[in-house]
Structure formats: C-alpha cells, structure tokens
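The structure follows.
For this view, one protein chain was removed and the others were kept in their places.
Moving on to chain A:
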Amino acid sequence: MEARRIGGIVSRCVAAILGGYAVAALSSIALARLGSRVEGALIGMMASYAIYTAAVIWVFAASSALRAWVGLAIAAGVFGGAFWLLGVA
C-alpha cells in the first residue's frame, strides 16, 4: 500500500516536471506560429510558463496518476497537432 502510494507520487512528480515541460514546449512552438518570426517566438515563450503551471496543477489535481498522464498526453497531442497544422497552412 505504502509502496503504491510512493510510486504514485513519484509518477506524478515525473509527469509534472518532465511531462509538464514537454506540454509547455509543444505549446510554445505551436503559439510561435501565430505571429511574425519575432512576435510569434516571444508569444510562445512568454505564454509557455502559464501552460506549464496549469499542467502541473492538473497533474496533482487528477484523481489518479494514470489520469494525470492521459491528460498530459491529450494536451501534448492538441499542441503538437496545432503546430503541425499551422505549419502546413
């Protein structure tokens, strides 16, 4: 029981720190497509930490570690897809 609890916490910490960073990084390059070269890059970079914070809060608010990871995967998919679609367009 104790091992499971600790495993859940470790899993969430990894999800928050690395998974959250990955989502923030994907959001930054997706948003960077929205403006000119300079403006877009700055928008993407400056907004990324708000996204990162939201991702971390989500990870620790989710009812299980698995749900936390699934939520991050969906967000990563959305931002990655947006990056790709905006690149094509």
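Quick notes on this one:
Please note the rule applied: contacts are C-beta pairs under 8 Å (C-beta built on N, C-alpha and C of every residue); 3 or more make two chains touch, one makes a residue touch a chain; residues count from 1.
What we mean here is this: contacts and distances are computed from a predicted model.
For the chain of the complex excluded from view, the name given in UniProt is "Membrane protein" [choices: "Membrane protein", "Xanthine dehydrogenase YagS FAD-binding subunit", "Deferrochelatase" or "cysteine desulfurase"]. Contacts to the hidden chain, counted on chain A, fall at residues 24-25, 28-29, 31-33, 35-46, 48-50, 52-53, 56-57, 60-61, 63, 83.
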